[in-house]
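Down below is the structure, laid out as structure tokens.
So, chain A:
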Amino acid sequence: MGARSGSVLVVGVGGQGVVLSSAVAADAARRCGFDVKQSEVHGMSQRGGVVTSHLRYGDAVHSPLIAAGEADAIVALEWNEALRALPALRPGGTLIVSVERILPPSAFLDRLHGALRYPPIAVDLLRGTVPDVRACDATAVAARAGDRRAMNTVLLGVLSRVMPFSETAWDDAIVANVPPKALGANRAAFAAGRALQADDARRALARLARSDEGGDARRAAASLEIVDAWCKGEMCGICVRSCPEYCLGFDAEATAVRVTRADACTACGLCELLCPDFAIVVHPAVPA
Partner candidate 1 sequence: MSELLQGNRACVQAAIASGCRFFAGYPITPSSEIAESMARLLPEVGGVFMQMEDEMASLGAVLGASLAGSPAMTATSGPGFSLMQEHIGYAALAEIPCVVIDVMRGGPSTGLPTRPSQGDVMQARWGTHGDHPVVALVPASVPEIYELTSLAFALSERLRVPALVLYDEVVGHLREPVDLGTLRLSRAERRRPTVEPSAYRPYAPDADLVPPLADFGTGYRFHVTGLTHDEAGRPTEDPAVVGALHRRLQEKVARARDDVVSFAGIGLEDAEVVVVAYGIAARAAERAVTDARARGERLGLFRPRTLWPFPDVELRAVAERVHTIVVAEMNLGQVVLEVERIVAGRARVEACLRADGTALTPDDVAHAVASAAGALA
Partner candidate 2 sequence: MTGIEYRDRLRRQMLPHILCPGCGHGIVLKALLRAARSLELDWDRTVFVAGIGCSSRLVGYIDGCTLHTTHGRALTFATGMKLARPELTVIVITGDGDGLAIGGNHLIHAARRDVDLTCLLLNNETYGMTGGQAAPTAEPGAISTTTPGGARERSFDACALAVAAGASFVARGATSLPLELDGLIARGIAHRGFSFLEIASDCPEYFGRYNQLGRGPEMLQLQRRRLDEVDRTLRAKRSLGSRRAEGPPPLRTGVLHERPA
């Protein structure tokens, strides 16, 4: 592909508006006379999963997909997805990212220690390998522009600074693709994004850092004291059903409760709280 071509990878999480953003950019490209191909994956990925949309434009485009290391720009609506998409970026390419964090339930698996399974948001660190990182808190910008949901369009505004599409083409594409009732907010969001200076993300970063303060990482699993003679076993079963960690089961005769997953216990105490028979006492482990 010659100089008059380019590719943009838009990434995010289902529901964020990845496809719409990509469609707007594709339409802008078309309006500027380029051949365009745009591809995304539907299906299960729309259920809270990763959504990626490849946009390629040029005089003649064959592949709808961008090869690794060939994207001129990545527009990431979410931090984790930005990192996941990085191998697509060509050397010297531009990463446009909102310091948005959408945490999948799998990020919360370590309930005992409260450690979040999510890559730290470190924009400055990233600049070491990707010189042109344009980070912002797109949701905050969009909110100021009128509708926080237009965060994707804020990023298009940022993108418009590095794309060879005219402002008119962008605006026409927005008008053609955005539902009429959201048009005002999206136009404002686009303008705000286009006007954005780098490093509009500092406040968001501070906020996210605060919420990253995890639990007591030193905590060990708790121990449970069960008085078999008082326990009414399977006929009751309240504790077994209440345990958030599925730590409890029954003994062979199902007459008393047994701890089946001792290391998963977080000492939340629900079993003790809800045991009507005084049969369980939770002894939280003392921090080392």
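The set was built so that all candidates are chains of the complex that A comes from, given by their letters.
Convention: contacts are C-beta pairs under 8 Å (C-beta built on N, C-alpha and C of every residue); 3 or more make two chains touch, one makes a residue touch a chain; residues count from 1.
The structure displayed is predicted, hence computed values, not measured ones.
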Which of 1 or 2 touches chain A - same complex, any copy: 2
Residues of chain A that touch candidate 2 when the two form their complex: 227, 229-233, 235-238, 240-242, 268-269, 272-279, 281-282
